[in-house]
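Heads up, the thing below is written out as structure tokens.
The complex is shown incomplete by one protein chain, all other protein chains being positioned as in the whole.
Our next item is chain A:
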Amino acid sequence: VQRSPLIPEMATQEVQLNETLAHLKTESETLKSKLEEERAKLHDVELHQVAEKVEGLGQFVMKTRRTLKGHGNKVLCMDWCKDKRRIVSSSQDGKVIVWDAFTTNKEHAVTMPCTWVMACAYAPSGCAVACGGLDNKCSVYPLSLDKNENLAAKKKSVAMHTNYLSACSFTNSDMQILTSSGDGTCALWDVESGQLLQSFHGHAADVLCLDLAPSETGNTFVSGGCDKKANVWDMRSGQCIQSFETHESDINSVRYYPSGDAFASGSDDATCRLYDLRADREVAIYSKESIIFGVSSVDFSLSGRLLFGGYNDYTINVWDVLKGTRVSILFGHENRVSTLRVSPDGTAFSTGSWDHTLRVCDDCYFFIGIKYNQNLCTFNFTPCAPDKPPLSLTATHLPKYSNLKKHIYRST
């Protein structure tokens, strides 16, 4: 009965308590972030800081050099032949096509007995291709030049997984294939016998991609999966020797840096990241606020200075690996870019898309030119966006030649 006069007091105390709690919470949050700041200061420099003195790249302008039309459905995967001009590609409708991308001629075509052929690879000798997808297998087709021969007749079933095949790659020869699968494992197979040589367990979900290391001992590879992890494996023992988990979503693509000491990854979290194997950590993130769609595939230019990324918003973004900035954006595909590879000698890169086409791209430049006599001569050089002529082509820029007709020329 005596309680009612106490309640208001208690209420006040309670309010005070809550206020104190709230105050303490904010204080602890502030301290936490301060701590992170101080810890970050203790960290060594960032890659772009060390690369400060390196000359900047300016803007690159990329242009499509070849468009390969022939698939009737989404292109899912592609790979280059060692001859630097041939390509194998696979699509959703089960078709696998081998092209001479230089002439754009189709040289071989196979129809797989399954749809969603998500993985394909060219053999190092150039004499066979491997592919697979929803059939849970990886099959090898020797390429025959007899136009009448049905390639499917000589097909060899090599790998068997318990879920879809997401990626495949020949090792240093035509005799072994490395595969990754939706069943969460990777595996190494002997092509001749179809025997499983080694299996790699460690991912907690679907494995989506893999890449072989170019190291001199040639014994490791990296894989990326839906568990947001990138794992480095010893091919001989089957052990996972290093693991990286900093992405916030599925890793769709992994590719080694040309020296073999690092690798890049592309993820559904709209970022590409660079991981160094010696430092055993992530060393750079390639992202922009304006890029909100996932990365489907990544690859390096020959020197490793440029990182190409194919995105689900139909674009290709090109990053300066050292400085962390974007140096080019390429439009052109009319649907997602699903696969991207730089050619073996680095002269071009190829992309495959859900818009049913593949493109081979390179960089180019635009310039302003002036006609003077019949055989023109001097040029002003300016980089600018493709299909968008430089706007301010006024006399003030070119006072000496203001009375001459100016033309805008584009390189081939």
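One rule holds for everything that comes next: a residue touches a chain if its C-beta (ideal position, glycine included) is under 8 Å from a C-beta of that chain, and two chains touch if they have at least 3 such contacts; residues count from 1.
Rule of thumb we're sticking to: contacts and distances are computed from a predicted model.
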| item | value |
| --- | --- |
| Per UniProt, the name of the complex member that is left out, chosen from "Regulator of G protein signaling 11", "Phenylalanine--tRNA ligase alpha subunit", "COQ5 protein" or "Elongator complex protein 4" | "Regulator of G protein signaling 11" |
| Options A:173, A:239 or A:325, residue touching the unrepresented chain | A:173 |
| Sole contact to the chain not displayed, among A:183, A:261 or A:313 | A:261 |
| Residue among A:77, A:138 or A:348 that touches the chain left out of view | A:348 |
| Residues from chain A at the interface with the omitted partner, ascending | 39, 42-47, 49-51, 54-55, 57-58, 60, 65-66, 81-86, 100, 102-103, 105, 107, 125-127, 143-145, 171-173, 175-176, 190, 192-193, 195, 197, 214-217, 236, 242, 257-259, 261-262, 276-281, 283, 301-306, 321-322, 342, 345-349, 360, 362-365, 367, 369-371, 374-383, 397-401, 407, 409-412 |
